[in-house]
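To start, I am sharing the structure in question, which I have written as structure tokens.
The complex is shown incomplete by one protein chain, all other protein chains being positioned as in the whole.
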Amino acid sequence: MFEHEFVRNAWLAGTAIALASGLVGHFVVLRAQVFAGDALTHVAFTGAVAAAAAGIDTRIGLFAATIAVALAIGVLGDRRAGDDTTIGIVFAWILGLGVYFLALFSSRAGGGNGLLGARTLFGSIFGLSAADARLATVIAAAIIAILLAIARPLLFATVDPAVAGARGVPVRALGLLFLVLLGATAAEATQAIGALLLLGLLAAPAGAAQRLTANPYRAIGLSAALAVFSTWAGLTLSYLIPKLPPSSAIIAVAAGVYVLAFLASTDLHGLGRRLAAPLSGGTET
Amino acid sequence: MNITSAPPTTDRRIDVALPGAAGQTEAVAWLEGAQAQIAGRAVWSEVRLEIGAGEFTAILGPNGSGKTTLLRVLLGELPLAAGRASVLGRDPGAAKGQIGYLPQRRHFDAGIRIRGVDLVRLGLDGARWGLPIRALGRDRVREAIELVCASEYATRPIGRLSGGEQQRLLIAQALVTDPRVLILDEPLDSLDLPNQTAVSALLARICKQQGVTVLLVAHDVNPLLSYLDRVVYFGAGRAAVGTPREVITAGTLSRLYGVPIEVLTTADGRLFVAGLPEAPAHHSGRHEHDEQ
Partner (left out) sequence: MSSSALPLAGLSLDPVSDFQQLTAFPFMVNALEAGTAVAIMAGVVGWFMVLRRESFAGHTLSLMAFPGATGALLIGLPAAAGYFVFCGASALVIGLGSSGVRRHRGEESALTGVVQALGLACGFVFLSLYQGVLAGYENLLFGDFLGITRGQVLTLAIVAVLALCGFALVGRPLLFASVDETVARARGVPVRGLALAFLLVLGLAVAATAQITGVLLVFALLVAPAATAQQITCRIGASLVLSVILGVAITWAGLALAYFYSEPVGFYITTVAFTIYVIARVTRAVIDHSTLLRRRPEIAEAHA
């Protein structure tokens, strides 16, 4: 498998992106900002299409759009960890913009828009050149480095913002920086996994890890490991089964891991009891 | 009224003779030899308690001592492991409809766009299916809000109100069904001192003027001290019941806990209990959420 260059490129970029996604994803889940992550990943689509319509490199559009919206969410949104409604509305509008740009692009570029759309939405990891893969790795490495540097204060600020603030941790600034990192990760990973599926790589490994362990540092490591595992397994499956698109395979494995973690960590007997009486008010506190 | 001294160590009941004044109506709630268990472990046992109509009772004790457990028993959410209980002449739980209940520490999102008056209204008929008929119950809601002196801000979104204001509206919500008994779980705990005093006074007024029996769990007896008819003090798996002056004394509490307890009185009449073991005396492996 590895004698093919496209596989090596995919492997390199995929591993780097998976590491970044796993690490960033852990905090996304911990900070209950999964919807914001959803918004940013889908916004990447609009950015890419807008750039294409304007005739510039889609990557510029990707990063510009995600980082701009990340800043917007950070500055405007943040009251508690989810002004879901605001995010939702901004998000809906930006998707509408994406539709506009797509129409614009298709009216200019002729037949290319179908491919651009699919590539942006679902990724094309096997289509990366060596240069692409190296660039992706470098960017991912930068994201990982920054995140590891701020991991401890960010953890503190997430779990106990009041006390952290009192101890001098710049809670708001960290929150903003984190959203920017999330945006960058989204832009970065769109090339590999695609805007629509990327959320799975952010949410599933991290979600699984947090269900399996309460120790935050272990969860971070586990999240990264599961993300990388999902990527490797997915790429391998996709290589073996050509009809299976790589991004879908990766997400399928990640989701499978999540399901296993969910089942392993749920009190199945209790769940059965609860399922048997969903209509009763229940006396659960 | 006497405090019976504790019999020899084999019988660990702390008993206080209850006010049996002539003209007292039958007990609104009583427990006899009651024991409550959570996850197989006894939270408290041998509890004997009688609450008369129109009385203002506080349930006190350190964290984990079983205060909320008593409320759950009275509401019928937790069956007794031993002994008997009755609320309003029936089994606990059967009388639920006549009890106004204010749970602990409800948090309303600051951005929630629901008015206080609507929240109170929901307390009246929110559980009924079908479209509401506006006119019915409107007066009842207004009366309840006036009773708690919240008319001025009842039409504002609940998330924008201060803690004290929210609490008043929540009390109105519990009262709107005209219950005979009002049970509150730590209604004062998230309030600042002026608000604690104000809400205590409000509850006392409701108790005496409306004839509602008020039973609440509190951490600090001081805002309530001048209004209380009765105190139920939990500790070390048992309860001491009586008036504040009888129960909150060094003697009674020391007997309850089995360790020396001091009760200090400040110049302005506030009581301070020193020497309470904070955590349950035996580490029983109970988790916090079991006992909240």
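Order as written gives the chain letters A and B; numbering starts at 1 within each chain.
The rule we apply is simple: contacts are C-beta pairs under 8 Å (C-beta built on N, C-alpha and C of every residue); 3 or more make two chains touch, one makes a residue touch a chain.
Just so you know, these numbers come straight off a predicted model, no measurement behind them.
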Hidden partner chain, touching residue among B:Gly89, B:Pro194, B:Gly211 or B:Gly251: B:Pro194
Residue in contact with the excluded chain [from A:Leu199, A:Ile220 or A:Leu235]: A:Leu199
Hidden partner chain, residues of chain B it touches: 75, 101, 103, 106, 109, 112-115, 118-119, 122-123, 125-132, 134, 152, 155-157, 160, 173, 194
In chain A, positions touching the absent partner: 28-35, 37-38, 81-82, 84-93, 95-97, 99-100, 102-103, 107, 113-115, 117-118, 122, 196-204, 206-207, 210-211, 243-245, 247-248, 251-252, 254-255, 258, 262, 266, 270-271, 274-275, 278-282, 284
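We adopt the following convention: only the chains that are shown with their structure count from here on.
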Length of the line joining the C-alpha centres of chain A and chain B, rounded to whole Å: 48
